[in-house]
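Notes follow once the structure below has been shown.
The other protein chains are all here in position, but one chain of the complex has been omitted.
Let's look at chain A:
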Amino acid sequence: MSPRWIMLWLILFSLPVLAELDYGLKPRLIADDTWLLEGSTANFTKDNGGNIVNVGFIVTEAGVVVIDTGPSRRYGEALRQAIARVTEKPVIQVLLTHHHPDHALGNQAFKDVPIGALAGTAELLHAQGDSLAENLYRLVGDWMRGTEVVLPGEVLQAGVKTFGSHDLQLLHLRGHTGADLAILDRKTGVLFAGDLVFYQRALTTPHTPGLAQWQADIATLQGLPWTLVVPGHGPIATDAKPFEQMRDYLTWLDHLLRDGAAQGRDMSELIRSPIPERFATINLARYELTRSVTHLYPQYERTQMQPINTQQ
């Protein structure tokens, strides 16, 4: 074979590899000045590149405020391009709702901008970021290429932060990871709930301090003067349905674990528990139940056991 033929074959077979991975981000206007990039309610896969998350931005007079940066460097860069297609205003602030990789691994694209997060979020990202990123490489593959953890440089506290005419109320909550930021735009009434609210997608529990704390946070959020709720995952809503679903699911999960422990049921038995019909619309409920039982059941079990040593 002549070198020219070999070259041709090489190009032909490497085409699928060279095909550009594209998140196809299309910002959608959901309120005045407020844009949403809605991810799917699926799990991390090599098809979606980890775009399973809701990311938002607010175009204020002073510049653009970005809420979460997505799962990868590639996503962060695509996000920045998507913002530039909508407005000429510069990005002036990133706010991270929490440290989970699908929300904070796009930070690399915003190195020139102050990245703000709760102190607890920065600590958790510092401690767990690399292993969380490693796991995403395993799950979504090449989409992650070049992605590295960038820690937030600005510590946020509960209170009001103003950008242009938008007064953003920052809430320091705990239910999902121990350090969860929720953001209410008082001008538009849009509530960015972060992963304190999952809607039509089963909630995840690897770092929750407890379901009771989470329930309390849901009550706090629902009591705010919001007009539109942006969950961390799942469709937005103008009614209270996301809160109701969260409360219903959290209550069910808590009772399942508590009753299971009281009856001495086995962990793998609980993992196989039937999921109520009313949660049929919630994506990944079976998968997340397996995870949640693994995370939470040991604490519930121990409350139902007594010390029984006779001597040591």
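Everything below uses one rule, namely that a residue touches a chain if its C-beta (ideal position, glycine included) is under 8 Å from a C-beta of that chain, and two chains touch if they have at least 3 such contacts; residues count from 1.
Keep this in mind: contacts and distances are computed from a predicted model.
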| item | value |
| --- | --- |
| Identity of the absent chain, which is to be given by its UniProt protein name, from "Sarcosine oxidase subunit alpha", "ABC transporter permease", "Quinoprotein dehydrogenase-associated SoxYZ-like carrier" or "Acetyl-coenzyme A carboxylase carboxyl transferase subunit beta" | "Quinoprotein dehydrogenase-associated SoxYZ-like carrier" |
| Contact with the hidden chain (one of A:D47, A:D130 or A:D266) | A:D266 |
| From A:Q81, A:T281 or A:Q304, residue that would touch the chain that is not displayed | A:Q304 |
| Full-complex contact with the absent chain, from A:Q81, A:T238 or A:T290 | A:T290 |
| Chain A residues that touch the omitted chain in the full complex | 135, 138, 263-264, 266-269, 271-272, 290-291, 294-295, 298, 301-302, 304-312 |
